[in-house]
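Right, I'll just put the structure down here and ask away after.
Here the complex is missing one protein chain, while the rest keep their positions.
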Amino acid sequence: MTTYFGVDVADVIETMPSRFRKEAAAGISGRFGYDLGEAGRWRLAVRDGDAALAPAEDLDDCLAVVATDPQTFVGIQLGKIDATEAMALQKLTVAGDRGAFGSITRLFQKYLPPGEEALPDTELVVLKQTISVGQTFATGPVMGRFLKGLKQKKILAMRCPVCGRLQSPPREICAVCRVRNTEWVEVGPKGEMRMLEYVYYASPDPLTGETRETPYGAIGVLLDGCRDEEVFWHLLNPAQLDRVQMGSVIDGQVRHGSRLRPVWAENRTGSIDDIQYFELDD
Amino acid sequence: MARGTKNRHVGIVGIGETKFSSHREDVNQPEMIHEAVRQALDDAGIGIQEVDCVVHGNMELFEMVHQPDLWHVLGTGAYGKDSFRITTGGTTGGTLVCAADNLVASGMYDVVLAIGFEKLQEGHTTGGITNMADPLWARKLQSGALTDSAAVKLIEEFGPERAKRAAMTYRIIMDQHACLNPNSHRAFGLDWDQMDDLMADSPPLIGNLRLIHMCSQSDGACALIFASEERARRMAKRPVWLRDHITVHREETLNLCTNYYPNNPTHRFAAEQLFARNGIDDPLDYFDVFEMYDPSAWWGVDWLRDFFLLEGDAHLKLVEDREIAIDGRMPINPSGGVIAANPIGATAMVRVAEAAKQIRGDAGPHQVPKTVRHALASSFGGTMWTVLLMLEDELNGWGMP
Partner (left out) sequence: MQSDFDTSDCYTIEGKLALPYTYFAGRVGSRFITTLRDQHKIMGVRCDACDTVFVPPRQTCERCLGDLTDSWCEVGSRGRVVNFTVVRYPDRHLPRPVPYVLAMILLEGADTPIVHLLEGIPPEQVAVDMAVEAVFAETTTHTIRDIDHFKPCDA
């Protein structure tokens, strides 16, 4: 019997079906794999609210497979280890449909070591859910015109009539000068990379409820026609994360970053996704 | 920046802090808050009846509950009292202090209870912060409070070797302080000889920002009681006077511009304004301790230069020579700072609470080993929002016309 945190890992695994809250599992079905190192490989089959667990060598038929070591697994079940931190530390990985796996994990009642379930004072109720609310975002006239420009493969900026700085995406006013921006200017579409955020940490995207695929790159691009702080924020082709160079301007000294071009989506609707990402302009 | 004068002085007379942790399953939100409120009332030696007004805050919607101040009446003591809710992102705790100060200084209320809290285990911190960004553009690109920009900036200026060592030196000193503070969430007991391993092996979050550099995500609450000079002098412990505070932000930073350079940080502007109007030429000399809101070790190092109006590599030297340690020339975060505990809605208030404890001399194991008469505290929030606050031991002519 192997114990972690004073608890037998085999008991944690074997009680999974009984801890599965069928009343909350309506409409969820599929196979989910658990690759738990020395604690073995398991397949959880969910259908019509019922969950069945069996050892399985081959997890290829699973919607998603979580791989971790037994200690991390038990720690997460007991609430002693935070799953997201475990992912950031790469002690836990999920292959396949992450979203589906995420919804499954919320359906298990917390594991209580044998003997502890009976005591009214020690059982602590913990509810886990994902709130998902539909939202409608209004573009307004300025952002609307900018986004429509993307449909035509144009990147637009607005210029402040007082300080002359460009903003893209544009704002109705220049916050520094406190005046209405008046002039529309087309910039780019190519430019040089000024900043790269090489993101390893997988976080939930509130716009979709899905966990972001990592690693990805969020970049600041100085588009042609822009200068100094007028960088454009978007994404980099994740396959090129290790090939790009950041540029900079420090005390007037210019160092040029990688030259980039946008990759346009085939089907453009007037949103940030009209540009898929930027890539090296080889 | 234009600013009037107070109608009367304001003192901090009661301090309450819960232990910060990540597994407070035994309490719901109002119960957790009540722990801090009870401590603050006991510390001030008053009952809830003597409180005129309650100001309450946290990061809006982080626990997926709107307007939690209504529910929290079950623990805050706000029943039947005037109450305000303030939520300004990471600076919430500090802004609550500013609000309480203004409410008492104005003459409208004699005793104000300020409460900041967060129960980050009930939400998702990074997702919640990402949700604050512009939904049509930045929300898809931002990942919470995580950024490599501070590291890139330091590495550009000082080279990778020196910059990385400085950040890790800062980190270890903060951990040493955390080990002295029984309320810390994370105190690892890091050793100097772990430095190279940590720099190489700690999992990267974004670029050069590694897990070891980044602040905690904690559950916790902080409560402070503010009183007018006359009431403060009648209350039990010795009051800590709130001398002045300033709030500066650059709203557009996160929505549209990426935050590399020449990113005019609000910190220097805030420091210049605050110190100039208080006649302080040399803040490094004037202040005895600084509880700085340091969301990451990189920012902690970087912002020292701006807050103390330094130039060149003077701030790196403060770190390298360990002057920022608890027994150094300018102790930074004897509490362990934000890296050791970050219940966001409370965090900025905890900086003020800890600075106040230092002035009172009762911080306990993490008390700075010298007389503390002038303390500085800062708050930080997403859009380069800075609140800078000055606390004093004595009223000796400052602040009144």
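By written order: A and B. Residues from 1 in each chain.
Criterion: a contact is a pair of C-beta atoms (placed from the backbone, for glycine too) under 8 Å apart; a residue touches a chain by one contact, two chains touch by 3 or more.
Small disclaimer: the values here were computed from a predicted structure and weren't measured.
Chemist: Of the chains you can see, which ones touch the chain that is left out?
Modeler: Computed over the complete complex, the missing chain touches A, B.
Chemist: Touch as defined at the start, partner being the missing chain; which of A:Glu123, A:Glu183, A:Glu213 or A:Asp281 qualifies?
Modeler: A:Glu123
Chemist: Out of A:Gly209, A:Gly225 or A:Pro238, point to the residue that touches the absent chain in the complete complex.
Modeler: A:Gly209
Chemist: I'm checking contacts with the chain that's been left out. Which of A:Pro114, A:Gly144 or A:Pro161 qualifies?
Modeler: A:Gly144
Chemist: Which listed residue, B:Gly128, B:Gly220, B:Pro295 or B:Pro334, touches the chain dropped from view?
Modeler: With B:Gly128, B:Gly220, B:Pro295 or B:Pro334 as choices, the missing chain is touched by B:Gly128.
Chemist: So that we can see where the missing chain sits, which residues of chain A does it touch?
Modeler: Within chain A, the residues touching the omitted chain are 22-24, 102, 106, 120-121, 123-142, 144-145, 148, 204, 206-209, 270-271.
Chemist: Take the complete complex as the reference. Which residues in chain B touch the chain that isn't displayed?
Modeler: 24-28, 30-31, 34, 37-38, 41, 47-48, 63-64, 73-75, 77, 79-80, 119, 121-124, 127-128, 131, 135-136
In this text, only the chains that are shown with their structure count from here on.
Chemist: Can you compute the centre-to-centre distance for chain A and chain B, using the mean CA position of each chain? Integer Å is fine.
Modeler: For chain A versus chain B, the centre distance works out to 28 Å.
Chemist: Where on chain A is chain B touching in the complex?
Modeler: Answer in residue numbers: 79-80, 82, 84-85, 88-90, 124, 126, 131, 135, 137, 139, 143, 147, 167-169, 171, 175, 194-201, 203-207, 212, 218-220, 228-229, 231, 233-235, 246, 248-250, 271-273.
Chemist: Quick check on the complex: what are the chain B residues that touch chain A?
Modeler: 22-23, 25-26, 64, 121, 124, 126-128, 130-131, 135-144, 146-149, 152, 156-157, 203-207, 211, 251-252, 256-258, 260-263
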